[in-house]
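Here the complex is missing one protein chain, while the rest keep their positions.
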Amino acid sequence: MDWLKKNLPKIVVAPSFAVLLWFVYGFIAWTFYVSLTKSKLLPNYEFWGIHQYIRLWQMPRWHIAVENLFIFTTLFIILCIFIGVVLSIFLDQKIRSEGFLKTIYLYPMALSFIVTGTAWKWILNPTMGIEKFVHQLGFESFQFDWLVTPGMSIYTIVIAGVWQSSGFIMAIFLAGLRSIDDEVIKAAKVDGASTLSIYLKIVLPMMRPVFMSAVVILVHLSIKSYDLVIALTAGGPGISSDMPAVFMTKMAFGRSEIGLASASAIMMFATVSAIIVPYLYSELRREQDAK
Amino acid sequence: MKKILVAIFAISLVPNISFAGPKAEVLHWWTSGGEAKALSVLKADFADKGGEWTDMPVAGGGGDAAMQTLKARIVAGDAPAAAQVKGPAIQEYDDQGVIKPYNIDAVAKAEGWDKLVSKQVAQHMKCNNFTQYCAAPVNIHRIDWFWANKSVLDSNGIKMPTNWNEFNAAADKLQAAGIIPFAHGGQPWQDATVFEAVALGIGGNDFYKKAFIDLDQKALSGSTMVKVFDQMRKLKSYTDAGSPGRDWNVATGMVMDGKAAFQIMGDWAKGEFSAKGLKPGKDYYCSPTPSNSGYLYNVDSFVFYNVKGADKLEGQKLLASLIMGKNFQKVFNMYKGSIPARLDVSMADFDDCAKKSNADLNAASKAGGLMPSYAHGMALKGAQSGAITDVVTEHFNSNMSSKDAAKKLAAAVKASL
Partner (left out) sequence: MPNKKNLSRVFLFLILGLFVFYYITPLYVMIVTSLKTMNEIRDGNLFSLPNTINFDAWKIAWAGRGEGTSDTYLKPYFWNSLKITIPALLISTLLGAINGYALTKWKFRGANLIFLLFLFGTFIPYQAILLPMARTLGFLGISNSPIGLILVHTVYGLGFTTLFFRNYYVSISDEIIKAAKVDGAGFFKIFFTILLPVSLPILVVTIIFQFTQIWNDFLFGVTFSFGEHAPLQVALNNMVLTSASVKYYNVDMAAAIMAGLPTLIIYILAGNYFIKGLTAGSVKG
């Protein structure tokens, strides 16, 4: 009985952990194995070495997709967190219409991007949306044709992506702000600190765990970005706004290149991990040291 | 009492061999609008004959989403009875061994399908090295159509171009008059559609075959291909700024409104005109893009996977037979905008564009110009057609030179094999 009591925490976590091992790491291992095979239409298990990886890196489209992933993820994280923090702080200032505003900022996440993507496509199209609207107001030389310009289309995806997700980041920061003890802030105010410096020097540093959650969520959403790209640009113009998730789906299911798609999945996973894991690890270490 | 109990016990041991009737689980992406209406004809026919249709509709990604579902089911060992698969993909699945033992071949032989459809169509429907039927053809779509606004053409004194030079001249005239010559939706599959129509027209039927069916490296990188890319570059100059990403039906809308003059699109564009109450010959023209009796076709079909269970096998046979039935072939295609795959269906009730399509089909077949569309998955496997489309769309949306594009094209195809 004592043994049970002593190990209860481990026992409680065990089922989730077991599930994690099979459905996440087991499947990653499977994907890795398939990436070393010649699989085309369906998985086959004939070993083929690292040929798929060589083929992958010889494809210009993959290079574009990886570059776009970096551009998108970086901007996506910075903008969502910045907007999320600013909005949450502003909303924390005892505003009467807080509920209403919160819903306005949050709702984009509720709607399927397949359809909101069409709306954004129209809005960002120079002959239908904003550019046309501003022209009609009289400013004939206004230009906003990022959507249809190969080098700039990825930034329109950022605009739409930030629109969709920043509200949620605001929500988790707001939850974090709300969990901070009033006493701490009151004490600082009594000491004469300005609101701005209270936020910058006291509140935000206390929100480190929230920052970590935000980064993890945003990286996850960025990797997952399929609907966002397809609905807005279909990876275009041409292939200029292609992203790894789109690439993977296209290769695996549209072009019967499952081995190649698996290689791309492993590369994505490895790249992201190489960057994020050190960050996560250092955050956890920091927590440890602070206690 | 004991005797009765024994009797009851004995009866309960007899396996229930009666099945409710033919069953079919059908995967497709004709989920709304005219396409769904067309498919409902098949569903009704199947139910009439006592069959139980289990619908698996999956739209999206030009079939990518449906392929996800299909492959997941195959990998889980539970393939659907029938799925909407067309072109070389059929044979690809056969190579993986998930289609044999070709359940519907018996039906095809009994009904004499070899005589009911053209040889080319029959080839697409056969597995096991093209000897046994494993799929049933639903229709024939024509890809290489011009759709034009009649009043725009008439008021600018332009006749339907019979070759690409005439088109360019007409386009220049229109551009000077402030009309967008070429309405285009800038999505990869649309770029590919235009590309293959141009290639067929400029390079000719044999060139098309060499390049997109035989994948001959010289044809892909040679001077004719460079000319094709040149024409694509010219076409780009005739589109408007908002073209990238545009949906095909928004582009058709531009033609309907008179904002633009021409669009190159498959025969389903008809549906948009009809929905607005416009008539061919009166409000708009449907005319093949310039070529030498060329005809780019797309045959939609249902492939029948290896399934177990008497009811499923019966369902497949019934479905195959219904798909090739005269009534279905007629009514379905009237809704869908395509023409029947079956040769002996009367075209009397079809609209003028469909009638033209049918006449051209026969002419092209005789002239050796009947070609499977690469852009719509009839000529090549996904890996090759995708590689070609990547280059085509990149070229169309950048300043790439035609020479470079042709080189890249050949290289991309090679790498994808």
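Points worth noting:
Labels for the chains are A and B, by order of writing; each one numbers its residues from 1.
Following the convention adopted for this analysis, contacts are C-beta pairs under 8 Å (C-beta built on N, C-alpha and C of every residue); 3 or more make two chains touch, one makes a residue touch a chain.
Please read all numbers here as calculations on a predicted model, not as lab measurements.
Within the set A:78, A:175 or A:200, the residue that contacts the chain not displayed is A:175. Contact with the chain not shown here comes from a single listed residue; of A:17, A:45 or A:70, that residue is A:17.
From the options A:71, A:152 or A:206, the residue with contact to the chain not on display is A:206. Chain B meets the missing chain through residues 25, 29-37, 39-40, 43-44, 54-63, 65, 68-69, 71-73, 75-78, 80, 141, 247, 249, 253, 256-257, 266, 268, 271-272, 275-276, 336-337.
In the full complex, chain A makes contact with the omitted chain through residues 5, 8-10, 12-13, 15-17, 19-20, 22-28, 30-31, 43, 83, 86-87, 90-93, 95, 99, 101-112, 114-116, 118-120, 122-123, 128-129, 132-133, 163, 167-168, 171-172, 174-175, 178-179, 181-184, 206, 209-210, 212-213, 216-217, 219-220, 223-224, 226-227, 244-245, 248-249, 252, 258, 261-262, 265-266, 268-269, 272-273, 276-277, 280-281, 284, 287-288, 291.
The rule is simple: only the chains that are shown with their structure count from here on.
The residues of chain A lying in touch with chain B in their complex are 40-43, 55, 58-61, 114, 121, 125-128, 145, 147-148, 150, 153, 230, 232-240, 249-250, 252-257.
Chain B meets chain A in the complex at residues 60-65, 67-68, 71, 74-75, 89, 92-93, 95-96, 98, 186-188, 191, 240-246, 381-383, 385-386, 390, 393-398, 415.
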